[in-house]
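Left out: one protein chain. Kept in place: all the others.
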Amino acid sequence: MSSTDAATRQAATLPTAPRTRRWRAPGGTRPAPVHYALLAPAQMLLVGLILLPAIYVAWMSLQKVSFGADPVFVGLANYRALIADTVFWRAAWNTFLVVNAVVYGELLLGLGLALLVSGWMPFRRVIIALLIAPYAINEVSAVAMWRFVLEPDIGMVSWALVQSGIGQLDWSADPTDALALAALLSIWMHTPFTFLILYAALQGVPQDVREAATVDGANAWQEFRHVILPFILPALLVALMFRYITAMRIFAEVWLLTEGGPARMTEVLAVYLYRTAFRYHEFGLASATAFAMVLLSLAVAAPYLWAAWQRMFRHA
Amino acid sequence: MRRPGPLVATLRLSAAAVAIAWSVFPIAMVVLSSFKPQRDIFAIPPSLVFAPTLDNYRRLLAEWPAFFPNMLNSLIVTVGATLLTILLSTLAGYVYARCRGRVLALSAFFMVVVRMLPPIVVTLPLFPLFSWLRLNDTHLVLVLLYAAFFVSLSTWIMRAFIDQVPRELEEAAVVDGAGLVQVLRLVVLPLVLNGIVASSLFVIVYAWNEFIFALVFTTRIARTTPLVMSEMLSTTDGVDWGVLFAAATVQLAPILAFILAAQRYVIAGLAAGAVKG
Partner (left out) sequence: MRITRRATLTALALPLAAPALGQTRRFVVISHAVHRNVLTTGPGGDATAEWRRRTGMEIEWLTFGVEAVHERLYREAQLSQGGVDACFMLERYGGPHIAPLFEDLATYQAAEPIERAEEISPSMVAAHTYRGRQVGVPFRHATHGFFQNRALMRERGAEGVPESFEEIIALADRLSFVRSDGSRVAGYAMSLDDPSSLVDVIRAHGGDFITRDYRFVADQPPAVAAVALLRDWYRRGVLPRNVMTFKTEEVITAMQQGRAALTNQPFGRIVNYNDPRASRFPGEITVANIPMMSSVAGQKGALVPAKTSVWAMGIPRNARDKRLAWSFIREMSSPENTIRAAVNGNGPVRPSAYDDPRVRELAPYADLERRVLPTAMLTLPGFEQAGRAMDVFMEEVQRAMLGQAEPAAAMRTAKARIEPLLPT
């Protein structure tokens, strides 16, 4: 531990240096067979329960599959149907907007909360527990309540918004308002995840480094940008990456609010997938939709995946 | 920590109050509503002061007798999934923390990318397969699936923790004659206990509330609480919101209790490990 402290203190004096120094410090052992054996169970689970089914699903996406009939090979017809469907593109666009709003919203909010709570704060533990609570509640109950308080004209929060002059969200008729509300719900439910990770990362910033910066005359913004940010950047990337991947699948917030309506204007990809699979029972098309979502995930998360790859895995 | 000046302190406290209100408000409403008679739950204007009643809880017990046995199933599955995830991710995280290699890098990347597939489609091929293996409606199915979908995140977290354990400690144990398993069990594990709690939190919350896999793969023996709640939503004569919110409150309580109890370990743990990658 002391060696880490020394290294950190040294590193802190050169804002850009920490990254290079810390990465060189632990050497890597070349993996021995026993290491692969330790790795195997986790990998097998992923391969068996996700990768192999994914390959089968890829195969299904080239077929027309439904209840009561034998599967028929149709080549790329499902993908062509997707590309031709305006609702699919609207869902893709809506998903793209909502995911970005959610991920960055959570980032800002989570970071803000983490900074707030890691500074001077009485009853910190209780406050943290309360801030994490939305993560634990069942989605259906939460959305039912949010719907109630945001009901136009009569919901408590709607009323408050009107009184304060902000105006209310006409989420049942205006797709922008509806998607904004869905994004808000998602942020509400998932910020605890980002908050936890960032708060913990903040705890790792050594106190003496922060104080040194203040003594040197740095103001809050400079302190944040040059001292704190480099320390929490890895954590930030982890949080961003995983949130991008999971936020793409936003479903309950939209489904319970508008079911993708009105006129399917607020549909997102997960709702589209759900309809295709569970309402229309068109499993080939649903499989194709799933892969379209994977492609979109890759495209959207690509910059972060690239950054993660650079940071973590270049040192082979 | 030094107490800041009064203005800053007031601002901080106000911000915290807003944050708490934002977080807790809908949850408080759900819990409060569970003690209201059904016709008052969605009444306008909503009453914040009212005579509480246990009628909804009573009816939950009477009309949904499967609720608590199903909660037991949820518990079994959650504990099982958490244990499995922790076990696998600790082992894998250890390897990623200590070793470097092209193959390892690719496999770590694979763990992230493979999560991009929407979980729902995995049910399409797996349902007939598990049926044939007679694994449908067992706790094992859910334990395996939940672990599979969380082992990636857990591995990343455990890796960060194990990174912080100095190699000297392991080397000392090896010199003393310990094999790899003993090193893991006696040296590494105790030091990353906080990381384990941190990972567990994410898995537990997920497994406790997970719905789609439970819907597809369980029927009666292994049915979990989210299924009961979804059935409450799909009655033929209107949702009994009072009972639903009572169920939601009961569903929420153990998790909140766990968070309150464990969060000092979670925070301390995440901090000590400091997910720095």
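We call the chains A and B, going by the order they appear; numbering starts again at 1 in every chain.
Basically, a residue touches a chain if its C-beta (ideal position, glycine included) is under 8 Å from a C-beta of that chain, and two chains touch if they have at least 3 such contacts.
Source: prediction; values computed, not measured.
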> Which of B:84, B:111, B:148 or B:187 touches the chain that is not shown?
Replying inline: B:84
>> One chain is left out of this view; which of B:76, B:178, B:191 or B:260 touches it in the full complex?
In response: B:76
> Among A:152, A:206 or A:230, which one is in touch with the chain left out?
Replying inline: A:152
> Considering the entire assembly, which residues of chain A contact the chain that has been omitted?
Replying inline: 66-69, 151-154, 170-173, 257-259, 261-264, 275, 278-281
>> I need the residue numbers on chain B that touch the omitted chain, in ascending order.
In response: 37-39, 42-44, 55, 76, 79-80, 83-84, 87, 127-128, 131, 134-135, 137-140, 143, 185, 189, 215-216, 219-222, 230-231, 233-241
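The rule is simple: only the chains that are shown with their structure count from here on.
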> Quick one: chain A and chain B, Cα centre-to-centre, how many Å?
Replying inline: 16
> Can you list the chain A residues touching chain B in their complex?
Replying inline: 1, 3-4, 22, 26-31, 34-36, 38-39, 41-43, 45-46, 48-51, 53-54, 56-57, 60, 113, 116-117, 119-122, 125, 127-142, 144-146, 148-149, 154, 156, 188, 193, 196-197, 199-201, 203-204, 231, 234-235, 237-238, 241-242, 245-246, 248-249, 270, 273-274, 277, 283, 286-287, 290, 293-294, 297-298, 301, 305, 308-309, 311-313, 315-316
> What residues of chain B sit close enough to touch chain A in their complex?
Replying inline: 1-4, 9, 12-13, 15-16, 19-20, 22-27, 29-30, 33, 42, 44-46, 87-89, 91-92, 94-95, 98-105, 107-122, 124-126, 144-145, 147-149, 151-153, 155-156, 163-164, 166-167, 180, 198, 201-202, 205, 208-209, 226, 229-230, 233, 241, 244-245, 248, 251-252, 255-256, 259-260, 263-264, 266-267, 269-271, 273-277
